[in-house]
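Below you will find the structure I want to go over with you.
Apart from one protein chain that is not included, each protein chain of the complex appears where it belongs.
A and B are the chain letters, set down in written order, and residue numbers restart from 1 in every chain.
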């Protein structure tokens, strides 16, 4: 099977990246991971900007890097395109000349290169900016041109490194739509690094979660995000996650607390997952219903669209896993309860709103 | 107000650069050509020994620069020039006509040991001999031209330098086979160069005149200093430095 196949090991002072990544031809895979998890290092190795200690990278069965045989194709000969957070359009060239840069660099005549460039500018909806210099483009327009430029070089693999992170909130959905449409239309093999689960949901067929230099989750996007097995994945997916051991009544945390839910895998490592919107907050203990109630204190209040996200912390002496749980309340509710950081509260969630997933240690390395 | 302070401070700094303080006895200011540095410095000590409480201040520079300073009202008692032309420029400022107290002749200088085997002025016109002289616009260059004309030699200089020191630098560095400088300069250069005398040097003798200025603050001391220079001790000191008697 062609596409990307990479086994990479890079040792740094206090960090080792050690991953195997397979992307089928035409597939789009998202890489999620906290800062310092090794995402940038992985991209640099694939783009040929960094030589791994050990590893082999092939794209469409062409060997780009192989430390065993000493193969290390330079960036210019790898056919790996890069769309970064900043558009990095060459400031001295027009949008058209920027897009035509790749074809010209690989030997196309000027007329032919311009033709290719116009095609790709039209493809990303930026045909009207052809004659503008980058300084005269908005962030979103520049990123479109940068996408066209990356595609015009006909890369065998396209790397998208947080491509929407520097854009205005309004520009992000539009450009995300453009990338989705173009990737689907061209059947390009692509690896997308992002923080935003929406990017992954909209663009990726599959998600890899990278933590501390290892792949800890790997699976279809929707499945991974709706059934997170690590705290990081849960947080990017906007979900609460409590880990422990499966129990016929739900999940048992290490300190013995029962999180009531549908039955979990008995005796197996498992995680309980629930949405912040399903968490209610009380200042006095609620009584007499089949609910989970956890004592906590308010750590922070964050505006979150129309709601306010209440971040909880453990009570002094209470179980530590409570820290980081979130509840979404209306601003009115926050005002009624007079919540502020430090307020003791009780978090309540119905057993029916809690899902328990097995948390088998994900295959890595 | 602030501006005034700045200007006043600047004025003080400038004033400080121009003149020294007048504390402790009398000061005699002598403007002398740079080539007189060694001999006049020796005479300064002798004069001060004979005149307790008197401080002789020597200002050495090129004669034309000194003449220009005098024309611009610099305060001095005595002016000793390396040529008559510059003395004539300040004729109106003199208390009495200038008198010649020494003469200086040209000599050929070569790198130590005379590697190019230069024997006379004629060698300086030869192909393959790198010669460095003073530019004809400055006094030592004018004298060089005069001597060469008298010898019927056409000099073919590789460079026409600004002053004698520049000629000596090139010869000392071995970058010239021969140069033309004054005997006193060759003497001051010591072992750094070898001097080769030539008879035509007598055709371009340079006179050194000395005079007391009309505006001299210490006219009596000035007269005594001139007498010292022209007397037996002064002449001996000048001869040691390579000058000839008038």
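Please note the rule applied: a residue touches a chain if its C-beta (ideal position, glycine included) is under 8 Å from a C-beta of that chain, and two chains touch if they have at least 3 such contacts.
FYI, contacts and distances are computed from a predicted model.
Colleague: What is the missing chain called in its UniProt entry, if the choices are "Molybdenum transport system permease", "Chemotaxis protein CheY", "HmuY protein" or "Sulfur compound chelating protein SoxZ"?
Modeller: Spelling it out: the chain absent from the display is recorded in UniProt as "Molybdenum transport system permease".
Colleague: Name every shown chain in contact with the chain that has been left out of the document.
Modeller: A, B
Colleague: Taking the full complex into account, find the residue in A:82, A:121 or A:355 that is in contact with the omitted chain.
Modeller: A:82
Colleague: Which listed residue (B:69, B:103 or B:162) would be found touching the missing chain in the intact complex?
Modeller: B:162
Colleague: Can you say which of B:70, B:138 or B:181 touches the chain missing from this structure?
Modeller: Counting the whole complex, the residue in contact with the absent chain is B:138.
Colleague: Residues of subunit A in contact with the chain that isn't shown?
Modeller: That gives, for subunit A, the contact residues 47-49, 74-82, 84, 86, 88, 90-93, 101-102, 105-106, 149-150, 153, 155.
Colleague: In the whole complex, what residues of subunit B lie against the chain that is missing from view?
Modeller: 2-3, 6, 62, 64, 130, 132, 135, 137-138, 157-162, 166, 169-170, 173-175
Following the convention adopted for this analysis, only the chains that are shown with their structure count from here on.
Colleague: I'd like to verify one number: the distance from the centre of subunit A to the centre of subunit B, where each centre is the average of its C-alpha atoms, in whole angstrom.
Modeller: Subunit A and subunit B have C-alpha centres separated by 85 Å.
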